[in-house]
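For this view, one protein chain was removed and the others were kept in their places.
Showing subunit A:
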Amino acid sequence: MAADVPPLRDRSPVEGLRRRGLGPLAVFAQSVSGAAPSAAMAATPVIVAASAGDATVVSFLAATLLMLLVAACIGQFTRRMAAPGGLYTLTAKGLPPGAAFACAVGLVVGYGLLAGGALAGAGQYLAEFAAMLGLRLGGPGTAAVVVVVAAGAAVLVRRGVRLSARVVLLVESAAIGLMVAVFALLLVNGPAPGPPADVPPPTVGGIAAGVVPAIAAFIGFEVATVLGAEARRPFRSVPRAVGATAALAGVLYLFAAQTQVFGFATTPGGLAAQQDPVLTLAVARGWVWVPLVLDVALVASFLACALASLTALSRVLFSLAKDGVAPAALGRAHPRHHTPHVALVAIVPVVVVLAGAVAAGVPIGHLLVVLITMATCGFLVSYVLVCAAAPLFLRRIGELTAGAVGAAAVTAPVLLVALVAFVVVSPLPSALLGALAVLGLAWYGWVRWARPAELAGIGVYDETLSTDVLGGPR
């Protein structure tokens, strides 16, 4: 039995990061911030209601169950291995290198644009906050705010995941707390008096179409996967963080959706007819302080999301460089802070384009929507691939179970349909996505031509070292 034992390394192939130091709470906080549930609580229900109407809650329930299954698929990997490359490294263990590379492109697009979206969101609500205090920033002023926020976030992430995790935990829990308080007050007060509104009854097709934007509310919930090498007990804390984030975000969304549908039960057209539902509900009750509180909560949530997605983006690029398919400089770690600080430059083009567009007068709210839509497409590509990879990975290591096959059989096709629906309904982001896909293909072509061996071996992770094994050298 147990004939040949593979040789163990003395040093991790992803050396440079601070190995096994991060507590479970910090890992969980990063994932929650990646999903940014407080921002989505305010913004997403009205989008879902446009197709699902009174059954908005059902759409959110379906999306939550789906994302819990995705978390289960990811958990098949993260209970067994720890990788700073996140989903693409996991995909590489079950699917061929080309698929892992596609997943990596999806992740880079996803985290890069999610960071951009979060910066846009922070800029938008900071500008609104300033306007409430009587200070009109205008295009160039808002662009300056975005640049300053981006620089601050990069400094924090460079200083180390421990510090940024602490900031993120504080900021995100404050944001969620404020949101839940506002929504609870709205729910307790009930709808405006009057006869029930005449809302067309929801159809099955409408509910299904509503699931697609509801999925978008979850993106970023898997951020904890990139902290595998840095977490103290990664095989426990990472799968738990991803699963618990999906569950927490789901519960918050169901609560937010129910509050808003109920709040507009007597308004003609219902929730779907609203522009800014939470503000409308609050103003209808004469609560002028609500916009201010909402603004603070949204800024906080977007800041935390920017930190979490920058953390993830830098680690994915770091891992790609260690794999030899991205410039080696990106794989350099800071000697004292042990963070992939060079890889942070990847956010510069996103910030430049974003700030340029804002300064030129493009409405920042519009940019926010475009960026998040595009990021969602990137994430959906990687979710589809990682879910499909899970049963193949388990079969390869001889630990396949019926449950794992079932989860992948549900998630991969449904996510694929959602991805197609997402691309079809949004023409402008689709054109931009096409351009990004061409860039990704060019990158793939270069790697195939110049680094075929590295591409074939893609997927470095934080392996068990000789010092981890009983009887190994001390």
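Things worth noting here:
Throughout what follows, a residue touches a chain if its C-beta (ideal position, glycine included) is under 8 Å from a C-beta of that chain, and two chains touch if they have at least 3 such contacts; residues count from 1.
Keep this in mind: contacts and distances are computed from a predicted model.
Missing chain, UniProt name from the options "Xanthine dehydrogenase family protein molybdopterin-binding subunit", "Arginase family protein", "Aspartyl/glutamyl-tRNA(Asn/Gln) amidotransferase subunit C" or "Transcriptional regulator, IclR family": "Transcriptional regulator, IclR family". For the options A:Arg9, A:Arg285 or A:His366, the residue in contact with the chain missing from this view is A:Arg9. Touching residues on subunit A toward the chain that is not drawn are 1-6, 8-9, 79-81, 93, 233, 235-236, 240, 397-399, 401, 403, 463-464, 467-472.
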